[in-house]
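Quick one: structure below, then a few questions.
For this view, one protein chain was removed and the others were kept in their places.
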Amino acid sequence: MKKLRKPEELSTLFEDSMRLLVGGFGISGTPLTVLDALAKFEAGNYEVVSNNLGDNGKGLHKVFMAGKIDKAIGSFFTINKEAIEAWSKGELKIELLPQGTLAEAIRCGGAGIGGFYTPTALGTKLAEGKEVREIDGVRYLFEKAIKGDIALIKADKADKAGNLVYHSTARNFNPMMATAAKIVIAEVDEIVEIGEISPEEIVTPHIYVDYIVKSKYVKQGGSYIEAR
Amino acid sequence: MKKLRKPEELSTLFEDSMRLLVGGFGISGTPLTVLDALAKFEAGNYEVVSNNLGDNGKGLHKVFMAGKIDKAIGSFFTINKEAIEAWSKGELKIELLPQGTLAEAIRCGGAGIGGFYTPTALGTKLAEGKEVREIDGVRYLFEKAIKGDIALIKADKADKAGNLVYHSTARNFNPMMATAAKIVIAEVDEIVEIGEISPEEIVTPHIYVDYIVKSKYVKQGGSYIEAR
Amino acid sequence: MKLDNRELIAKKIAEELQDGDVVNLGVGIPTLVAKYIENHNVYLQTENGLIGMGPPPDKDNIDIDLIDASKSPVTITPEASFFDSAFSFGMIRGGHVDVAVLGTLEVDCYGEIANWSVPNQPILGVGGAMDLVAGAKKVIVASTLFTKDGSPKLVKKLTLESSGERKVDQFVTEYANFVFQDGEVIVKDIYGSFSFEELEEKIGFPLKLKITK
Partner (left out) sequence: MKLDNRELIAKKIAEELQDGDVVNLGVGIPTLVAKYIENHNVYLQTENGLIGMGPPPDKDNIDIDLIDASKSPVTITPEASFFDSAFSFGMIRGGHVDVAVLGTLEVDCYGEIANWSVPNQPILGVGGAMDLVAGAKKVIVASTLFTKDGSPKLVKKLTLESSGERKVDQFVTEYANFVFQDGEVIVKDIYGSFSFEELEEKIGFPLKLKITK
């Protein structure tokens, strides 16, 4: 299978100061195996776009603790204690966006849209310095699209061409991120033959996916454990 | 089934001068049965948003020939001879948008986005009078979102709650239109039990769909024929 | 059985929901609303990508990828469907969520709320709060009326960071149900241990009584 890689084979893709788009909400739908590898690769000083910075020593939290993240753009870092500490010491830049604005900005980045007007966050601290415009009698805030150098996403299944489907609420930011980066790495639980996923059901067409990594994690009760 | 209606039962929903969003590309993915009924209802003077105005006496072409359309917003009316004639006599207003801009504007309308910046049509006649803005070094054109009063869409299957899936390239504008109007009428070929369409596969969740109409048309060789 | 304050608020809000409503429940008291909804045609949306959220699973059937917005495991109802975050917030901003039930730290006399920044802490999390405030057709705020130190959460003017210029429709507490009209706070229903006059005194500015239930 042409796109399949071992996680350690991906190291040469990453360069200092790249902007990475990382899927997941909490750690559900996060490419844990790829992020484990990323924490060990040489490159760093990344700007990361992700809802949060992983959790409990898993996912992006591990990459952050390895000192590889300079800036985080996302919607919810409150649970990441070390990140808040680093931010208050000036060691980590944080750009906070409402979750829906984050999702929409990434979708726009992938769809060739330069920016958009949303009603969200009007009249709040997060609107400071941003253009307000009235369109057909409703007030909106201007937000720019977001693109990245590499997207690290997590899907449920890939077929051998790289077509992806997701599992329940682990879908979250992954389909948009798959469209918004120059290189897309998809971690999956299962690889199936071409044709096993119906053309009506495919969420991310194979043309968006550059590399596939088989996940080393399995779910057990209330957590993910490294088992493969 | 709570949402199921005979097409003639829908007449009271329509009022003069409403803006209708009508799915379809050519006539594929067009709610032919509902449009047959619409051509006979009393209301008229509609503003119609649709890629084209039907074809060959089918779909919106029938509604247009019944004298019910004042304005058409879409991307391709070249094939509609009578529409071009009416336009040149000043009897029909036409607003032309690139197909991708049309699709994106409707999606934005349904997603609470007021407007967006697209690179499409820059430097053309269709950009006249529209704002141009440079974002991160790229030039874009501002376009406003599109919403409607009633969406008339066509899906393949509905389950009894109203969840929809589409068939091949007949999907086209239908999923966006389902999100962008106050009332949504979906014509379908088949109605199945709840649970028969997987939650991962549903394209339009039931909460977007107000009424379901069973299609009277079937496909035979290269055309649709009225058969049910 | 007498309900505690949090449960009472949840039950009062559940009674406000209508047949066919699409409802998004925030973290905290709002989450408790689910168990008091008796109407089977109320559909729960969770902004991480699901319409048709069911009750929590028993502990042998947890799927930690099937979660709500507070990352707690949930189940799905028969007519449920999944979608991505862009579609989900399109549903919210586009006015397809009929009711958002949200917790809050403060509500001002116009119905503007502050529900995302914690006093004296850096503001590093917002999640979907502002999208729900801006986008839901109706916003009901669910909270106890007083903070732990006894000061009212209903205030003349917000002291914490606003969650958006859009005003909420109702503020349901353990004592009363408040609505807002041009800077005037109207008591729509009163059911706690305080009289209207006592409420007014505790809150510290004039209210208007207009029971509409």
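All chains are identified by letter, namely A, B and C, in their written order; residue positions are counted from 1 within each chain.
To be clear about the criterion, a contact is a pair of C-beta atoms (placed from the backbone, for glycine too) under 8 Å apart; a residue touches a chain by one contact, two chains touch by 3 or more.
Every value quoted in this text rests on a predicted model; they were computed, and no experiment measured them.
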item	value
Displayed chains contacted by the hidden chain, counting the whole assembly	A, B
Selected residue (touches chain absent from view) among A:Tyr46, A:Tyr140 or A:Tyr208	A:Tyr208
Positions on subunit A contacted by the hidden chain, ascending	107, 109-113, 159, 161, 163, 179-180, 194-195, 199-200, 202, 205-208
Hidden partner chain, residues of subunit B it touches	25-26, 28-29, 75-79, 83-84, 87-88, 94, 96-104, 106-107, 118-126, 139, 166-176, 203, 219, 221-224
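What we mean here is this: only the chains that are shown with their structure count from here on.
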item	value
Chain of greatest Cα-centre distance to subunit A	B
Between subunit A and subunit C, centroid-to-centroid distance (C-alpha), Å	29
Where subunit B and subunit C are represented by their mean Cα positions, the distance between them in whole Å	35
Intercentroid distance (Cα basis), subunit B paired with subunit A, Å	33
Touching two or more other chains - residues of subunit C	76, 82-83, 86, 89-90, 92-93, 134-135
Shared-contact residues (touching 2 or more other chains) in subunit A	104, 118-119, 166-168
